[in-house]
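Working notes for the structure below.
Missing here: one protein chain of the complex. Every other protein chain is in place.
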Amino acid sequence: MQNQATLQKREIIATALNRQAARGERSALHQRTRLWERVIRYLLLMCGVVSIFTTIGIVVVLGSEALLFFTPPTWIDSFKTLQEPITATATELAISGAGTPLEAGEIIRMVNEEMRVVSVDAAAGTITVERAINGTVAAPLTAGVDILRADSVTLGEFLTSTQWMPQLGSFGVLPLLNATLMISAVAMLVAIPLGLSAAIYLSEYASPKARAVLKPVLELLAGVPTVVFGYFALTFVTPLLRSLFGIDVVEIYNTASAGIVVGIMIIPTVASISEDALRAVPQSLREASYGLGATRLETVTRVVVPAALSGIVASFILGVSRAIGETMIVSIAAGAGPKFTFNLFAGAETMTGHIVRISSGDISYNSIDYNSLFAIGLLLFVITLALNILSRAVTARFREVYQ
Amino acid sequence: MGEQVQDRQSFVPGDQAFQDDLRRRHRRAKRWQVFFFASLVVGLLALLALFANVADEAFGTIAIASKYSEAEVLAALSEARGVTVEGPLEALENDDLAQVLALYIPRRVPVIVRDELSRVKPEDFTRVPLREALAGATLPPDIADLTISQLSLEQQTAILSANLTHDVLYARVLNDVIGLDILKSWTLSRTLFDYAGIEAEFQALVAAQDPPNPQLKPHSWLNSTFVTGTQSSYPELAGIRTAILGTLWIMALTMLIAFPLGVGAAIYLEEYAHSGNWLERLIETNIRNLAGVPSIIYGLLGLAIFVRALAPISSGALFGFNEANGRTIFSAAMTMALLILPVIIIAAQEAIRAVPQSIRDASYGLGATQWQTIWYQVLPAALPGILTGTILSMSRAIGETAPLIVIGASAVIFVDPSGPFSKFTALPIQIWQWTARPQEEFRNLAAAAIIVLLALLLVLNSAAIILRQRVSNRLRG
Partner (left out) sequence: MMSSNGDGRYAVQIRHLNVFYGPRLAVREITMPIARNKITAFIGPSGCGKSTVLRAINRMNDLIPEARVEGEVIYRGENIYRPEIDPVEIRRRIGMVFQKPNPFPKSIYDNVAYGPRVLGIKDRRTLDQIVEQSLRQAALWDEVKDDLKKSGLALSGGQQQRLCIARALAVEPDVILMDEPCSALDPIATERIEDLMKELVVDYSIVIVTHNMQQARRVSEYTAFFTTDESRTGELVEFDRTDKVFSMPSDPRTADYIAGRFG
């Protein structure tokens, strides 16, 4: 007594399925191969794996190029030349020229021959050398040949020397790191109070309507390209600082201006993450505080902010990480040329600024300049990665508390 | 603090001390509220200052000098034609402009023909017939077999008039005849509020330098020649067409690479990866970490991998193009794609996660396979969200400058990019280069370019907002 229409419909579907069955499928309920589904699944997995290759690429590229940077020897100009021609066997050489004096034990190179300095007679302007070391061949040399000295950058020198002067072979990253940290510090001095206050206002005071307008406007700041911020720093903030503190005090390129603008740039980062953390604090906590007769300020400072602290701290850490990695603002406004200074009104080049300046000029692959970029990049990568991981660890703790 | 608490315990509502304390607390609360609000306002003011500063620099007044004045040129032209030709110069027809060139710089006319139209090597230009030298140009048949040196000035001028665009001819007249020179520029705010001061400065300038045909005139650095013209060392003539085209090429290619990869990865992570195995967890963590890597690091990656290691591919040599090196649009797009990939993945993941599970259940419940469910139900529902996220990531990529500089896009480029293996420049690069120049005029140009860049961003973001509106409407039914 089955419904006629239903029977008809069953027929149609059965026909459709039989057509599929004819395409080589087995028992009605049994698994189909569905090759296409499996292929798609692996293709999609490959899309995800691309991101792993990106990371591997970053680590390998930075690591290997930086390794070349730290691998001795690098031949640099000693600013000295051979004063008189020598034979293939002579061991006493007269030299002339300026620059840092040679030292006993040092390896030098003239044309294709490497020699070890045995002793130096500064007064006579001569040195005694051991010829043809490291498997090189001794040969007569003419006067005026440049003397190159071996220089290797050690990790220790890289991390502790306060001089970055590639032409003199000194590669201490501290001037660059110092400028980076100084700018980040100024930036955080701007972004923390302003960003956190803005977050508090948006989350605790603003009416939903006001919030709906103010928050997107604040987020516009985050959408402005950094090169535009750089322009702003150079053409607005720097003149402002110069008119406030005096043209003689504030240089055209200075870290203060760059730092302030970097700070403005990261206000939205700090504000929006802090605000999320503040809003995640359960309403009941606020009500409890009001119930005890606290004012709104007291509720905010003694209950809400402490409860959201890990989220807020995470936003600060993320802000620092962005400030350290920021490139265009500092390359435009902070000045060119590494300088180890604590003067905020003087120019100093940051790590990122240095990478930009060197790579925008003519550099040849495999030069020490080229490799040094990757050493700086590696340091930058390690610092920002550590900060990002730290920030996420802090956030994860905060999630635990409220779920 | 402890003391204070003890004090409070002794308070009784209505007690004078209690009332005073309450009033004090409220005052303090009020002060801080004002401070919080002020902080927000400072952020907004900074934004306002930024826009105002850009507008201030992009418009204003300039003082120019020129070898000849417009009136002189028009008069000479009228005399040559035997009729009165009405100005301004910019409104003249092509043949009039070409005539001006012939009148003032007759000996440079063949040179202009060669610079603008030649298809052969410079040293061959005077030797081969025009048919070959100017292949593709409109030529009267009777002169096609002659060389350029065999033509009369009139014939050469006719070639210019017939083959060059109005803009190029006009630029040539300005550049080569009038010899425009910007002496000084003033900002919009000075123009509006201190025009007397500008005029005084102008007079002093004229008195000191005695330039030919000095003129003070209002000027918008953002104008049609600027948007459609190519790079030039004369600020008055410099344009950003090449940079805009470069940016568009890079963006299109970046999206072509990053969108499918990003959405694919997001689908995998949201729809397939539930077993929580090490690979899936690694991908997930890795993406979060990549999102925090400074963009300049991607630049170094692109430099070492795409520009250098893959030079045969990125220079197009493998495909028969002959760029000298790998600093091409292809390398830029690959680098940018890797840069925004995590952003797209995270946005797409969120959009996919927002699709209600009930839709998936319904689809599976009907006997759909997993891919059918994803393709016919999940993706269409998530698409507006995915597109919104993608557009926002695009607007981040458009403004990215550092990676492009690092992969070596800092050369001054005069030719429009023609494909993935062209050398290129891009809008933000152009802004950066102009900002770095000490002359005020180039700052003005940078400001005008910034306005173009911001306009581009505005268009993108509006598109994103409209899409978001659409999605919320759609989910409401």
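Going by the order they are written in, the chains are A and B; count residues from 1 in each one.
The rule is simple: a residue touches a chain if its C-beta (ideal position, glycine included) is under 8 Å from a C-beta of that chain, and two chains touch if they have at least 3 such contacts.
As the structure is a prediction and not an experimental result, all values here were calculated from the model.
Undergrad: If the hidden chain were put back, which of B:Ser39, B:Thr335 or B:Ser363 would touch it?
TA: B:Ser363
Undergrad: Hey, which chain B residues sit against the chain that's not shown?
TA: That gives, for chain B, the contact residues 274-276, 356, 358-369, 372, 376-377, 380-381, 474-477.
Undergrad: Just the residue numbers, please: which parts of chain A touch the chain that's not shown?
TA: Residues of chain A in contact with the hidden chain: 1-3, 5-10, 12-13, 16-17, 19-20, 28-32.
The rule is simple: only the chains that are shown with their structure count from here on.
Undergrad: Can you list the residues on chain B that touch chain A in the complex?
TA: Touching chain A: residues 25-26, 28-29, 32-33, 35-40, 42-44, 46-47, 49-50, 53-54, 57, 260-265, 267-269, 272-273, 279-280, 282-283, 286-290, 292-301, 303-305, 308, 338, 341-342, 345, 369-371, 395-396, 398-402, 405-406, 408, 410, 428, 431-432, 435-436, 443, 446-447, 450, 453-454, 457, 461 of chain B.
Undergrad: For a test of understanding, state which residues of chain A touch chain B in their complex under the given definition.
TA: 34, 36-37, 40-41, 43-52, 54-55, 57-58, 61-62, 65, 193-198, 200-202, 204-205, 214, 217-218, 220-221, 223-232, 234-236, 264, 267-268, 271, 295-298, 318, 321-322, 324-328, 331-332, 352, 355-356, 359-360, 365, 373-374, 377, 380-381, 384-385, 387-389, 392
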